[in-house]
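One chain of protein is taken out of this complex; the other chains stay put.
For reference, chains read A, B and C in written order, and residue numbers begin at 1 within each chain.
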Amino acid sequence: MKILIPFFAVIALVVIALVGAQASHALFGIWIPYAAVLIFVFGFIFKVLKWGRSPVPFRIPTTAGQMKSFAPWIKQNKLDNPSSSLGVLGRMLLEVLAFRSLFRNTKTQLYPGTKLTYGSEKFLWLGGLAFHWSFLIIFVRHFRFFMQDVPYPIQIVEHLDSFLQIGAPLLYITDVVLLGAVTFLFLRRVMMPQIKYISLPADYFPLLLIFGIGATGVLMRYFAKVPVVSVKELVMGLLTFSPVIPQGISSLFYAHLFLVSTLLAYFPLSKLMHMGGVFLSPTRNMANNNREVRHINPWNYPVHVHTYEEYEDDFREKMKKAGLPVEKE
Amino acid sequence: MAMMDFQGKQIEVDDDGYLLNLDDWTKDLAEHLAKQDGIDLSEAHWEVINFLREYYKQYQIAPMIKILVKEIGKAMGPEKGNTKYLYELYPGGPAKQACKYAGLPKPTGCV
Amino acid sequence: MNNAWKIVIGVVIGFVAVFGFPFYYNLGKANVAPKLKYDTPAILEYEKEHGKKECVEPKEFMAKEHMQLLNTWRDEVVRYGQRIYVNSRGESFHISLQNTCLNCHSNKKEFCDKCHNYLAVNPYCFSCHIVPKEKQS
Partner (left out) sequence: MATKVTTPKPDQLVTSIDFTPPKTGWMDTPTIIKPGTFCWGAKGKNLATVEFPNARDWNPSDQDWKLPENWQEIFLKGMEDLLGKYRSFKVFMDICVRCGACADKCHFFIGSGDPKNMPVGRAELLRSVYRKYFTASGKMLGKVAGARELTVDVLKELWYYAYQCTECRRCSLYCPYGIDTAEITIMCREMLNLLGLNTDWISGPVANCYMKGNHLGLEPHAIMNSIEGMIDDIETVTGVRVNPSFNRKGAEILFVTPSGDLFADPGTFTCMGYLALFHELGLDYTWSTYASEGGNFGFFTSNEMAKRLNSKIYAEAKRLGVKYIIGGECGHMWRVLHQYMDTWNGPADFLEVPVSPITGTRFDTAKVLKMIHITEFTADLIKHGKLKLDPSRNDDLVVTYHDSCNTSRGMGLLDEPRYVIKSVCNNFYEMPENTIREQTFCCGSGTGLNASENMELRMRGGFPRANAVKHVKEKHGVNMLANICAIDRATLSASMDYWVPGVRVTGVHEMVANALIMKGEKERETNLRGEPLPGKEGN
């Protein structure tokens, strides 16, 4: 059920778009994308602000190496246990761009005769990295549809992505990598018992949705081609707030656009917000300099304590008998 | 909380069967508790129990085993001032078992 | 922590900068799809002769598939020495970018480049082939 519900949901989305676009190009080509972008942008900002409303009362980095020591002869691990903002920046960059923490991943195995081993396990890191980077590159590549006079850097990305020069139109490496990585991430969720056990429909849905987006994209580029000039005209119409529906664009494109719209609208409501959340994780984005720099808790309040005077009152006689100094005789 | 029925009286005990109120303790109760574990309290046993009760009265805590060993050694002679001797008396552990019969709360280790 | 807002604002600004980019980059620009020109002397002559403008294959097909067709043509010539293309109407054409395609479409700037620039496509045809001299009516 956990897999079937999202599976049929994605199928339904494709069908809705294929049928619906025939009925109303404007709905699927203009209004739904606009609504999706609005939900995405405001939903995202709303969520981040909602997180931001809660303070960070304590400085609680998870330290992952030797701290900055009082002694110069003990070498600090400045990236995994940063004590300065620069170090934190480095740690965050490593985390966000290279998935530092996942790189540490190990696989625990229990052998008969009470032996445990922890082997290096890099597949999740590799799969995750492949997925996110190819997704990013594909996104950036799409900017050639989003901009009049496509800036040179975007052309470079596009050029590099197709540098193998396979077929015509040229095969994008990231198309293959993305679909492969999504498949891998999906399969590991289905095949690894523990991961399957904790997976929710909300875990399968985005994977299947992104697979659908990738598949419709690939179909349009390599197989059932769409007139790209018209496609860009439509997209540019949206971006310049003068929407048009050019003739001759097939339903396949509307299916692609609808799936993307769904992803955008779904994003702020879901775990996909890890994209914003990773920057706000207090165990990663803080320096481990607690003993050196004061950290203020905005809601710190006075508490009821058991004072020394009360303590002495409780034990004065015993203290005196034991020869301990007391404040009041 | 759990209750123990003894000589027609309801006595409060904790989850591990230790008395909650030191005042509920009687010699008969100690013997009764020991018998449940199959132990007949001898003079040597009583020496330990009495010391525990004395110590507790003074410090509000059961002594650590080191102190117990030392004190028993002082009272009963150095050949008995060792852990082995105490374990012979109280196979379930001198701290845990003897404290129970002495009506002391369950001893804590490190917290 | 009191400087929490800094981080949050940072995230929001970073987010808006990335995702808002296409919007403000295009601000004030008109959305004009390229209009191709089919008015080279060769095309006009063809129209005079045949009473219509037509390519080796229908216009819709050419718009979507010309890259594939050119690729096939290249392979036919370079790998198999095959120089004749028979189209869907049964007509035969000499396979040659330079002498067939660019004979009519001798206005690369007004024809090829229009869409390619619009969509930032950089075909490598002209790494080998010579760009024809512009002939316009």
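One rule holds for everything that comes next: a residue touches a chain if its C-beta (ideal position, glycine included) is under 8 Å from a C-beta of that chain, and two chains touch if they have at least 3 such contacts.
Just so it is clear, the model here is predicted, and its values are computed rather than measured.
Hidden chain, full complex: it touches shown chains A, B. Only one of the listed residues, A:Arg59, A:His142 or A:Arg221, touches the absent chain: A:Arg59. The chain that is not drawn here is touched, among residues A:Lys47, A:His142 or A:Arg221, by A:Lys47. Of the residues in chain A, those that touch the hidden partner chain are 2, 5, 47, 50-60, 62-71, 73-75, 77, 80-81, 83, 95, 99, 101-102, 104-108, 110, 114-116, 118, 124, 128, 192-203, 269-271, 273-274, 277-278, 280-284, 288-297, 299-300, 303-308, 311-312, 314-315, 318-319, 321-325. Residue-level contact of chain B with the missing chain is found at 1-2, 4, 13-17, 58-61, 64-67, 70, 108-111.
In this text, only the chains that are shown with their structure count from here on.
Taken as a contact graph, with one node per protein chain and an edge wherever two chains touch, the assembly fits none of the named shapes, being neither a line, a ring, a star nor a complete graph.
Comparing the CA-atom centres of all chains against that of chain C, the greatest distance is found for B.
Across every pairing of chains, the maximum count of C-beta contacts belongs to A-C. Centroid to centroid, with C-alpha atoms defining each point, chain A and chain B lie 59 Å apart.
Rounded to a whole number, the gap between the C-alpha centres of chain B and chain C is 95 angstrom. The centroid of the Cα atoms in chain A and the matching centroid in chain C are 37 Å apart.
Chain contacts: chain C has no residue touching two or more partner chains. None of the residues of chain B touches two or more other chains. The part of chain C that touches chain A in the complex is made up of residues 1-2, 4-5, 7-8, 10-12, 15-16, 19-23, 25-27, 29-31, 33-34, 60, 63-65, 67-68, 70-71, 115, 118-120, 122, 124. Contacts from chain A toward chain C in the complex involve residues 40-41, 44-45, 48-49, 51-52, 55-57, 59, 143-148, 150, 154-155, 158-159, 165, 167-169, 225-230, 232-233, 236-237, 239-240, 242, 244, 246, 248, 276, 279-280, 285, 295-298.
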